[in-house]
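The other protein chains are all here in position, but one chain of the complex has been omitted.
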Amino acid sequence: MNIKRKQLKIEDVLFNTFNAAFMLVLAIVTLYPFINTIAVSFNDGLDTIRGGIYLWPRIFSLQNYKAVFFSGTVYNAFFVSIARTVLSTVLNLFLTTMLSYTLSRKEYVLRKPITIICVLTMYFNAGLIPNYFLIKGLGLLNNFWVYVIPTLISAFNMVVIRTYICSIPESLIESARIDGAGDFRIFLKVIFPLCKPCLATIALFVAVGSWNAWFDTFIYCSSKQELSTLQYELMKLLSSTSNANANPAMAAGVGANSQASSSLVTPLSIRAAITIVAAMPIIVVYPFLQKYFIVGLNVGSVKE
Amino acid sequence: MANNISALNNNKSPSAQVQLQASLKTSKWSLLKNQKQLVFMSVPLLIYILLFSYAPIWGWLMAFQNYKPAKSFFNQKWVGLQQFEYLFKDEAFIRDFVNTLCMSVINLVLSFVTAIILALLLNEIKNMFFKRTIQTISYLPHFLSWIIVCGIVSTCLSTEGGIVNEVLMALGIIDSPVLWLSEGKYFWGIVGAANVWKELGWNTIIYIAAIASIDPAQYEAAEMDGAGRFRKMWNVTLPGIKSTIIILLIMNIGRVMDAGFEIQYILGNGLVSDWSETIDIYVLKYGIKQFNYSLATAAGIIRSVISIVLLFAANFVAKKLGEERLI
């Protein structure tokens, strides 16, 4: 018996060692592109063109970040982005979970048709122009709510939440029902709190989606500067830098100097800087969501 | 109506059985009346979905026109199935169709298998700090744009000191550096690997959340039965996340017409164009860039139809196998 235990332990040690080693390799492989991007973002723009920057900047420079933060529009855009992300996430989570709950109720008469209608939305898109007319018809052009309203329900998230709800023991719902709770109360008081690990991941998906979106600003809000989002401002900076670099008039302007200017920004370096600026808020918020789904929440033991 | 009843018939929970019997006696309306709260919670959202996702579908009519954005919708020229004919007669479209299908199947398999394995392995780490750190790091590449990732990929594959060639040469697998990006036969593999690299950590999140919800009592019970680590993985963890896996699989099977386009666009070149071009690239070149919205819409319709057929097929198979279903 004892011997057997010991063998098992050796196996365990071996497994844990290999597992840890594998994880370290994985960490290196996935961390590298990020470190590389940070290094490039702090490197002199012209020098970056030469390539060969790996973990550390070769000619340290803050010019890329200076270019990002130079135009004051970034600050306002930052707040618009926060507002849209928070609103979208809260509303989307609440409404999608509510829909998921109703569609998880097997006795619900409209369950199947609504499920099909909802699921199919994942697989078609009416196209840019009809969508534009819809948004225009609803008076959402150049309107902050265009960032929130069209994305209130997401079919994919609905399915994921529904699957999770189905794994919650039916007995919890039954006992609430016996206590006289209606469906809305059950949803609010029983289901919603129990879905935390799942909702944390969905919140992450929704928030990242909303935070990274720029196409809606591009199509629906581009002529109203005060509604511009951070991603859109960053895209604007990147595309204008690329254009300026392919622009002979600019090139000639620069070419008039024999010594290459240190303040010239290039698409490669700007791209790196805006990636870091855009990703930072998410990376900062991430651990707070992560704790809900990585630590493990014991569904079974919550109530019983 | 028939659907609703069959849905009810499939129900296995005892409480529903009781309701089912009741429902057979009462009419659908009185049943709905009993489910007032559910109706109030879902029907407004249904209307919302119909408005935002289904109402704009009139746009699909463009596929049967020669749509010019300059004119109003009703003054367009109707051309019947001409756009569809053009697509099916175009060798390039057929080629891109096949490429899209192959690349997304490769991506689907690779990303599923790797994400599940990573989730299982992460679950075996007992040190919480280590686990959280690794998990956080692994999803970081998700925030890099394809253009940055592709830049790193091509540097790694370079024949002048690229790490892939250096390692393979050091291991004696190849004698001289290989120009990976010049040969079509490697292209799908490169795309698959790059996809895994970028999205692995992100794809894993959902499984980690599913694993987190497994009742620890189940592990304790398995341990009492003398189950080892792998047995526990096989008998507890995997069944615990099976429903999530199957649901995601069904949903993603419906998405095989969507192989993305950025990575192929950026890494592709003339030498591999027979392997690298996807439907998205085709639509961009011959649809959007040509102001040819009708052609783009036609391609979109073809894609949607195939997706929906595949979705129902996958759902049907899952049903036959007695597995979790999407619909």
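Quick notes on this one:
Order of writing sets the labels: A and B. Residues in every chain begin at 1.
Heads up, the rule we're going with is that a contact is a pair of C-beta atoms (placed from the backbone, for glycine too) under 8 Å apart; a residue touches a chain by one contact, two chains touch by 3 or more.
Methods note: contacts and distances are computed from a predicted model.
When the unshown chain is looked up in UniProt, the name that turns up among "Carbohydrate ABC transporter substrate-binding protein (CUT1 family)", "NADH-quinone oxidoreductase subunit H", "Potassium-transporting ATPase KdpC subunit" or "RNA polymerase sigma factor" is "Carbohydrate ABC transporter substrate-binding protein (CUT1 family)". Across the entire complex, the residue among A:M23, A:A67 or A:L172 in touch with the chain not shown is A:A67.
Annotation: of A:I129, A:A181 or A:V285, A:I129 touches the absent chain (contact as defined above). For the chain missing from the display, the contacting residue among B:S158, B:T237, B:N252 or B:S307 is B:S158, taking the whole complex into account. Of the options B:L181, B:A222 or B:V236, the residue whose C-beta touches the omitted chain is B:L181. Think of the hidden chain as still there; on subunit B it touches residues 66, 68-71, 92, 150-151, 154-155, 158-160, 179, 181-182, 265-266, 269-271, 273-274, 284-286, 288-293, 295. If you put the missing chain back, the residues of subunit A touching it would be 46-47, 49-52, 66-67, 70-73, 128-129, 132-133, 136, 141, 214-215, 218-219, 222-223, 225, 232, 235-237, 239-261, 263-266, 268.
Here is the rule we go by: only the chains that are shown with their structure count from here on.
Here subunit A touches subunit B in the complex through residues 8, 11-12, 15-16, 19-20, 22-23, 26-27, 29-34, 36-37, 51, 95, 98-99, 101-103, 105-131, 133-134, 150, 152-153, 156, 159-160, 163-164, 166-167, 170, 174, 182-184, 187, 197-198, 200-201, 204, 208, 271-272, 275, 278-279, 282-283, 286-287, 290-291, 293-301, going by the rule given at the top.
Those residues of subunit B that touch subunit A in the shared complex are 3-4, 7-8, 11, 13, 15-16, 19-20, 23, 28, 31-32, 35, 37-43, 45-46, 48-60, 62, 69, 118, 121-122, 124-125, 128, 130-145, 147-149, 152, 155, 197, 200-201, 205-206, 208-217, 228-229, 243-244, 247-248, 251, 254-255, 293, 296-297, 300, 304, 307-308, 311, 324, 326-327.
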